[in-house]
Structure formats: C-alpha cells, structure tokens
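See below for the structure under consideration.
Shown here: the complex without one of its protein chains, the others still in place.
All chains are identified by letter, namely A, B and C, in their written order; residue positions are counted from 1 within each chain.
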Amino acid sequence: MTHQSEFGPDLAEVFGPSQQDGGPELVQLLTPEGERREHPEFAFDLDDEAIKGFYRDMVLTRRIDTEATALQRHGELGIWAQLLGQEAAQIGAGRALRPQDYVFPTYREHGVAYCRGVDPLNLLGLFRGVDHGAWNPNDNNFGLYTIVIGAQTLHATGYAMGIQRDGAVGTGDPDRDAAVIAHFGDGASSQGDVNEAFIFAASYNAPVVFFCQNNQWAISEPIERQTRIPLYQRALGFGFPGVRVDGNDVLATYAVTKAALQRARDGQGPTFVEAYTYRMGAHTTTDDPTRYRLSDDVEHWKLKDPIARVKAYLTRNGLADDAFFGAVEDEANELGHHLREGCKALPDPKPMDMFAHVYAEEPEELRIQREGFAAYLETFEESHA
Amino acid sequence: MTHQSEFGPDLAEVFGPSQQDGGPELVQLLTPEGERREHPEFAFDLDDEAIKGFYRDMVLTRRIDTEATALQRHGELGIWAQLLGQEAAQIGAGRALRPQDYVFPTYREHGVAYCRGVDPLNLLGLFRGVDHGAWNPNDNNFGLYTIVIGAQTLHATGYAMGIQRDGAVGTGDPDRDAAVIAHFGDGASSQGDVNEAFIFAASYNAPVVFFCQNNQWAISEPIERQTRIPLYQRALGFGFPGVRVDGNDVLATYAVTKAALQRARDGQGPTFVEAYTYRMGAHTTTDDPTRYRLSDDVEHWKLKDPIARVKAYLTRNGLADDAFFGAVEDEANELGHHLREGCKALPDPKPMDMFAHVYAEEPEELRIQREGFAAYLETFEESHA
Amino acid sequence: MSTQKITLAKGLNMGLRKAMEDDPKVLVMGEDVGKLGGVFRITDGLQKDFGEDRVIDSPLAESGIVGTAVGMALRGYRPVVEIQFDGFVYPAYDQIVCQVAKMHYRSKGRSKMPMVIRIPFGGGIGAVEHHSESPEAQFAHTPGLKVVACSNPVDGYWMIQQAIASDDPVIFLEPKRQYHADKAELDESATPEPLFRSRTVRQGTDVTVLAYGPTVKTALQAAEAASGEGKSLEVIDLRTLSPLDMGPVLDSVRRTGRVVVTHEAHVNLGMGSELASRIQEECFYSLEAPVLRVGGFDTPYPASRIEEDFLPDLDRVLDAVDRTLAY
Partner (left out) sequence: MSTQKITLAKGLNMGLRKAMEDDPKVLVMGEDVGKLGGVFRITDGLQKDFGEDRVIDSPLAESGIVGTAVGMALRGYRPVVEIQFDGFVYPAYDQIVCQVAKMHYRSKGRSKMPMVIRIPFGGGIGAVEHHSESPEAQFAHTPGLKVVACSNPVDGYWMIQQAIASDDPVIFLEPKRQYHADKAELDESATPEPLFRSRTVRQGTDVTVLAYGPTVKTALQAAEAASGEGKSLEVIDLRTLSPLDMGPVLDSVRRTGRVVVTHEAHVNLGMGSELASRIQEECFYSLEAPVLRVGGFDTPYPASRIEEDFLPDLDRVLDAVDRTLAY
C-alpha cells in the first residue's frame, strides 16, 4: 500500500525548485575550488590577512563542534546541536557585526557566539543540563540560545525598534548606528512568529537582518516541505530585499551580511539573507539522518566544504604555509583541551538553584515553597549524617 | 510634544505605496463610470442578464446591511459589522462559486452568505446574541463566521487538503472538482495563522483561494501599517500567484475569482486575490471612524460605488428600465421587512441552552453541573410561583 | 492635589499617562491604541501627547506585539502591551508563557522583563464570542508571570503604575464591564497599597467571600443583601492572583470558618480551585464547611443573551453562602 502524494508539485515547475547548487541567484565570491569570483553587487572588501583570520575562525568553530559532539558521545553532554558544514555561514555573519550590534541566535549559532567572544565553554552548559544559558547576553550583545523555533525573530525586531527609539539608526556615526541580526533556520521560516517578524520589521522599517541558514533540513523534513520557491524570495512579498548567498562561502556571506547590516544601520530597514548551506551532520546527536536522507547528497556537499575552499585559496596563492596551518591546528587542539577539561569541571547546579531568578522580586509564596524544600532537603542530610 | 515617527517610509518609495486607485496592477472590467474594459488575462464571460442579476444581488446585500445597521441602532442587535462599499467584492466572489465549493468567511461576509443561500436572518443571530452561528455549515457549504482574526484561513487550507484526499481535484469532472475560498481582511494578513495558511497551501498545493478584501482599514489602522507594498504581492514570496482586482467592480471580481477557483479545482494550487475596496462605514456599529480617518477619503471612494457603476452600465446601454430597478427595489423592501420582523421574532436562548453541545458526548460531571443549575433555576420558579 | 471622580477607564488612562510622564522608557503598544485610543479608549490622547514612537499602533498580530515587546524590554524599555480583548490573547500565548515568563529565569536574572500585558477581561457587555473570556488561571499557573486584577477606578490608577514599575512581567486584568460603570473619588496624593496585596473591602463574621475584578462588585452586593437577612459576609478583593496574598484570606477564614470564592472564569481549574486547595491545607481545622466555588460554568462562554445566567451573580453567591452556612 506504499504510495506517494498524488498532488503534483506544479508550482515547483513554475517557479523552479530549490536547487542543490543554489541556482543562478546565488551570490558566490569564492568557489568550492578556492577561486575568487566577482559579483556585480557584493564585493569582499578585506585583505588576505582577514581571510586567514576567517580560516582560523572556521577551524576553531569546527573544533568546538567536533569536541562537543565527542563530549556528548562520552556522556558529558545530554545533547548537542552540530553545526558541521555551516561554519562559513556563521563566521561570515559573525565577523560582519560591529560591537554595538545585537545578535539573536537559535540553538546552533556556536560560530557566531565564538565571533562575539562568548567562551565556548559557556555554550555547553545548556546542552549539559547545568543551566538554560550561561553567558550574560549584555556582555557581548549576544542573546541566549532560543529553542522555541522562531520566537527570537520577534525579539530581534523589537530590539531593533528599541534601537530606533534610542536614535541609534541613520545618524551616520559608525560607532553609534546599530543593527540587529536574527538567526533562524529554513524550517523556522514556516512559523507564524517569523512571518510576523517580517511584517513588523517592514512596517516599522526596523534595523534588523533576518539571517536564515537554509541547511536544507528541518530535522527530517526537506526544504521543499517549507517552500516551493527559493526561500530568499519570501522577503519580497513582505516588501524588503532578499538575497541568497552561498553559505559555504565565508567571503560572500561576510560581504552580503555586512551590506545588509549597514543598510539596517543606515535606516533603510530589514533585509533577508538566505545563507544557502547544508547540515552535514545529524540534526542533533540524538537524530538518525540515515532514516530520511541519502548519503549521496551528503557526499555532494562535502565537495563544497567551507573550510577546504579557503584552505585551497590560501595554499594555491601561497598566502599561508604549513607553519600557519600548523599554528591554527595547535590552537584548535588547545581549544579542544579547554573544552574537554572545562566541560567536566562545569559545576552542577544545586537543587535549591531551581528557585533562583524565577522573578526579579521573589513573592512570599515562592519563598515559603523554597524554604520548605530547603528544610525538606535538610532532613535527608540529617538522616544521612 | 506631538510628533510623528522619525523612521521614514523609505521602502514605500522603493516599492511604491499602496495607492488610492489601486495602481496599474488593478484588474478592472467595469469603470466607476460604468464603462466596460478589457483585460489581457481576465475576461467576463457571462451575459448582460447575469449583470442584472449581480445588480440585484448587490442591492439586496446592501439592504441586508443597512437593515441590520438600523436594527442595531434600535437596540435589536448588540453590534453589526457593516459591509457598505464591499458589495461587489462579495457578490463577485460569491457568484463565482460552485455548489461543491466551500466557503470560510470572516464576520463580514454577508454578501457571500447571501450568494450561498443562507437566510440573512440567520446572520443576525450572533450579532443579536442569541447564538454563535445559526446556520448549518453543511447545508450550504458556508462555514460559520469566525471572529478570531485569520483562524479560518488554516481551516480552509485543511479543508482543501481534505478535498485533495477525497480525490476531488483535477479530475476534470466539473461537478466533482471542488475548491475552497478563505475570506479575510487586510489586517488579517499580518496574523501568523494567515501566513502559515499560505505556507501549508503552497506546500501541499491545496485547492484554496485566499480572498482578501483590502478595505484599507483594520479598525483604525490603515493598510500601510500592515504592509508597505501592494498586498497581493505577499503571495509571490510564498510561491503562488497574487492578483489585485478592483473590489468595487463586480465583473472583475467575478472573473478573477472564477479563474482562481478553477485553477484550484484543476489542481494548480492556491491563488491570492486581493479585492481592492474600501470600508465605507465604520468598522462596526460601535466604532467611530471620525477619530482616525478623513471624510475626504470616504468622499473619494463614494465615486467608486460598486452598485452605482453597474446601474450606470445598465442604464447607459439600455439594458434595464425603471421597471427592473423598481422590481429590485420592491424585493429589497420585502427583504428589509423580513429582516425587521424576523429579527424581533428570533427566539431568545434559554439559560439551560448554554449546556447544549459543549461535547458530542456529554461527560457526567457536566451533566451534574447542568442538572444542578436546572434545579437551582427551579427554586426561583417556585419562589415566583 | 484635589480629588476627582473618575471611572475605571479614566483611572487607567490617567495612570498610564502618569507612568509615561515619569519614565521615558515606558511605551504603549497594541492594536488601535493610537488615534483611536483603543477600542475602550483606555489609551485615549496618549499618542497625541507622547507621539507615535511611544504609543505604537501595531500590525494585527498578537504574537508579534508581545514578541516585539520582549525585544524592546531587552533593550531597556518598559512596554505596556494592550490585548484588545481577552479572547485574543491566545495567539500570543506562546510568547507569554515561553518567553516573557521565562526570560529572567533562563538568563539567571540578567535579562529583566518589565512588561505589562493589559487585558480587558470578563463578560457582561453583550458582546459576541471571544470577547468575554477570563483567562487568568492559565497565566497564574505559569511561574515567572505575575497576575493582578483591578476592580475599581482608584486601584486602576495606582495598580497600572505599580505594574509598570515592577521589574517582573505582569498580566494586568481589567474588568471591562466596569470600565465606564461606577465612578470613585481619586486622591492622586494618596499613598497606594502595594501591588501584590489583597484587600478586605467589607468586614464580616459569618462567611468569607473571595472575589477579584468584576466579581468584587457582585460580592459586595451579595454582602449587602445578606446583611438584610442577618448574615455577615466578609469580602476580600484579591487584587493579586499570582502571587496570591494568602495572609488576609487565611486570617479571615480562621474567623469565619466558611468561604465562597467567586469568579467569572470556568469553575474547573479556575482560581477558586487553587484557593480552595490552599485554604483547606492551611486552615483544615478552622473550616466549618467546604470551600464553595461560584464561577462561570464549564461550558464555553455562551451567547450573550444568556451570559448573565452563565456568570456568577448575586443570587448564585447568596445560594452558596446559604449552602455553606447550612453545613
């Protein structure tokens, strides 16, 4: 009785399906082979030193990811949301930010967190189950990870409206004008909240960049379930620009995100950036992608590896030598060590911690509950004593 | 301290604001002066008799509206949602339907209800407060009025998915293939639910027409608060066609809706129809539009009256005489009488009715509550006896 | 400052204005709150005086309103969100219970959520479906939110200002049928009671009647009627639903031994059930009779022509009083 849906994808024929190579609209500045490309609208305006920096960023980010994945396998984390394959999208976006900009991440923005200076160890807390978010969002203008899909896009829009009200948009002062970036996935684009965020951002012309990492999958559901046309086109219907950038190309992602952020800071409103990429790993460490996707696809995308192409570029043009790559590798090893040791040393919360910070001002009834539980716990300590 | 927002509407400049005359994209087949126009894509394929029928429909619909408004003023209704000015949009859409199609209305679709053969008296119940919907949705394939903005667009999409599963799409059998029409307003287009309905409809290629009456206002909020670009363009970002039709032109609305419904029935998926019109009256009888809009605008739109232009066409071309117009007027008077008398005669619900139909199968605890209240009520009857 | 007679609508309007004057970070946001002044006119005149950037007409999307307000709060603003009617708070439910309620906890107190969500609630105005709901229990069940209900013009004036001043998110319930009903004398120079305190509004000795929002008036009328029959009812206006201020309640119950709770929300899992549970837990030996609950029945809100039968009224409160006294 196995059968497929009889309702044919006629729209995909009309509008063209989402293509594995991103289609002609893809902004690319560095090919998978490591060759630079020009684009009529977007230019990469940094030097080769910066590219070496991006290389380092991506290697370290990948190390955070593989280290955390390994920690999960060893039972040190409850779960981990891998970013393997999405390093360029995150470093490109993260490095385009100014300090005064503000980031609203999902649960997978480890690379962006790294760019913001969040100690990667802090990212592990919530996956280990010791807290819901260890860093102070105000320290690095990097919000806490948001798990309810799409919710943070509205927060980002509201925060951007706050920036407007603070007069920090369109003044021309580069240290004052600020933008917000909202991260989300292709699956998230189907949530009402995300679409409402588009509406509010357009309506108020808010300085926010909607940065979607289209990694082709929402757990087991392919992008075709969420949209029949290239996702960046969604923005056009809301009245602001959408751009599809090669999310495995750190130069292009940087250039496009930078332009979008500047547009926001200048008071020209929201932009939608679709970073076209691929989730090379499982959705999380508890997922089993062999149930729903072909290893062929994964192989195809391996050829587009975001780090390999920068390495190719650097090598081919003699911009970096073994000493450089070796030094980055050493740094990565050090980071790995930091994470391994740090993770195991993360202090477990104490039972009584669950009562902390429920409110800014604790109500009496909660105090009573808290004290009651403390007294209850003490009876055990006594009985064990 | 009065001031306006400083965040300029630069997008409106880029994309062009929503224009009072609907802009060049407006599909129009009958001008406000009553002259027929051709359109490259949409043709009106009925004869002049049909136009006379539409005239009658619109006059009767307007009478339902003015009669109900008067009944509210006389305290017979708690509130009334007026459709004044939107007759052509509703009759054009309503007459394009086949019996097997299904309608999901808002709270203002009195003209569509009329087209479906719902006794207008039945519409009064919920505004009078005697029930939440008096008609059987299955009698006329006309759903109950939905008050929570946008919720019905998802029901419409799901119903359309049901039609697909029944194999009643794209068979080529004109009596079998069915479509769904979802009505909603310009304000509703901002709700998450409506945008999710677009996503589901596109994803499953569901046979549903999203029919938006853009009457320029969501209570006191102008369309510019909801979108900076023409609303029909919203659909393009979701991957299905959008059309802006002159909602004060019954011929054009009919032609466009009919084409969209046929597209759906043929299995070609959803279409967004923006019927560009104007809410001539208040939002409801409790609203006071003088607080937020200029009477100039209303005057401007009076010149585009949907009924006047059909009358002009019929008169100018000698297609209808005084006898015809008089007969329609008589019918309207009769209808008015029916509504006035019928409304006052609508039976009040009985207190115990509140317990009816909470569930298909009443749980014991509710039965006990119901019986307890009945007994309680009896103590009053006894004490009054 | 001299006193003046005001309605609840006026009290709220004045309180909002005062809060906006006192703190430039206070913003008002919602559907039709601008030129129209809200469908109940609670924000009347505020946009004219504070501008479109502080009194923000929003697109028609409740999740969007609350969700963007979260962002504004994170940026240091104090948004006061208006939900047009109780029945339309549900599209924002996710943002309220998963984000507004949890942000402070999640962030270990680093991100405050000083937001007020104003909800005109309750029935009795002859409205159509979804315009007469009482969603308070659902919010009170959610840790991280505070929930209060005002019942009179003077409280409206003070409580809205206190809620705005609170660093915790407050669900602020306004009994819509009282908006333009009774007037009361406001003395703007008075010192208000704290926000999270209940108030005994009538002393009595036989039965304690607990009420909030729209049923405070009903309870007082019942007390008046009962006193004619020689029964002395003590009436407590709870004012705060989460946290509950059990002190005055338990004191009273220890004296009277009998309790009737009344609210418009459905009885099943309504505030009455929590109050009954706590009272029997705390005052087990003081109770002479079970705590009785008089609320909206466990049916959807009915057509308005029979809403007064659905809603608790004087007679049903008195009936419960009689039943508890008969124990």
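One rule holds for everything that comes next: contacts are C-beta pairs under 8 Å (C-beta built on N, C-alpha and C of every residue); 3 or more make two chains touch, one makes a residue touch a chain.
All of these numbers come straight from a predicted model, not from anything done at the bench.
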Touching partners, among the displayed chains, of the absent chain: A, B, C
Given B:80, B:127, B:159 or B:373, the one touching the chain that is not displayed: B:159
From C:55, C:69, C:236 or C:291, residue that would touch the chain that is not displayed: C:291
Hidden-chain contact residue, picked from the options B:68, B:84 or B:197: B:197
Residue, one of C:10, C:25, C:54 or C:102, that touches the chain absent here: C:102
Residues in chain A touching the chain absent from view: 1-6, 78-79, 107, 125-132, 147-149, 187-188, 190-193, 218-221, 225-226, 286-288, 291-292, 348-351, 353-355, 358, 365-366, 369, 373, 376, 380
Hidden partner chain, residues of chain C it touches: 63, 87, 90-91, 93-94, 97-98, 101-102, 105-106, 129-130, 137-138, 140-144, 242, 265-266, 268-274, 276-277, 280-281, 284, 287, 289-293, 297-300, 327
Interface with the undisplayed chain - residues on chain B: 104, 131-133, 136-138, 143-144, 148, 151, 153-166, 192-193, 196-197, 199-200, 203, 356-361, 363-366
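What we mean here is this: only the chains that are shown with their structure count from here on.
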Chain of greatest Cα-centre distance to chain B: A
Chain centre separation in whole Å, for chain B relative to chain A (CA means): 42
Where chain B and chain C are represented by their mean Cα positions, the distance between them in whole Å: 35
Cα-centroid distance, chain A relative to chain C, in whole angstrom: 40
Interface hub residues of chain C, defined as touching at least two other chains: 53, 58-59, 61, 63-64, 91
Touching two or more other chains - residue numbers and ranges from chain A: 164, 192-193, 196, 199, 203
